[in-house]
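Every protein chain except one is present and positioned as in the full complex.
On to chain A.
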């Protein structure tokens, strides 16, 4: 008779364990020393660094490889200067590119709309208001690039999502949309 008790107990435990699998905790690992990186992983916790995190800001004055300084400052005066003087470095091959459209649809369309009329999904749903149509604004490729880099009023900077070249591609596409409105 004891055997039956044991079997019932085992089955019960199995059911209990499997039914209460905690989805908010990771599973067991087999030989985790091959799973976990010895080197510090990005964003990981690491006590040797300041603040206990691996992600640190680069030393002051560090620049990216291939970084080109952007001379116009983030101010109304800088905007006016960029609008008047800044010219796109894109050559004829990069103009009207599919890439510009693709990037526009990722980063701009939500607010500015697929045609640039200022009626994107977020505006329609009244999350973001006051997005102007490109038609109603005096913009040049320089001013578009400047705003993409620094943001303007309610629009934030997109410089960390788009590289310099990509921002020029988007500026080119925005002008194309403006001409079609």
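Definition applied: a residue touches a chain if its C-beta (ideal position, glycine included) is under 8 Å from a C-beta of that chain, and two chains touch if they have at least 3 such contacts; residues count from 1.
Methods note: contacts and distances are computed from a predicted model.
Visitor: Between "Electron transfer flavoprotein subunit beta", "C-type cytochrome", "Sigma-E factor regulatory protein RseB" or "RagB/SusD family nutrient uptake outer membrane protein", choose the name on the UniProt record of the chain that's been left out.
Guide: "C-type cytochrome"
Visitor: Per the definition of touch given earlier, which of A:65, A:87 or A:125 contacts the omitted chain?
Guide: From the options A:65, A:87 or A:125, the contact with the absent chain belongs to A:125.
Visitor: Please give every residue of chain A in contact with the chain that is not shown.
Guide: Counting only chain A, the missing chain is touched by 1, 3-4, 13-14, 16-17, 19-38, 42-43, 51, 53, 76, 105-107, 109-110, 118, 121-122, 125-132, 151, 153-158, 160-163.
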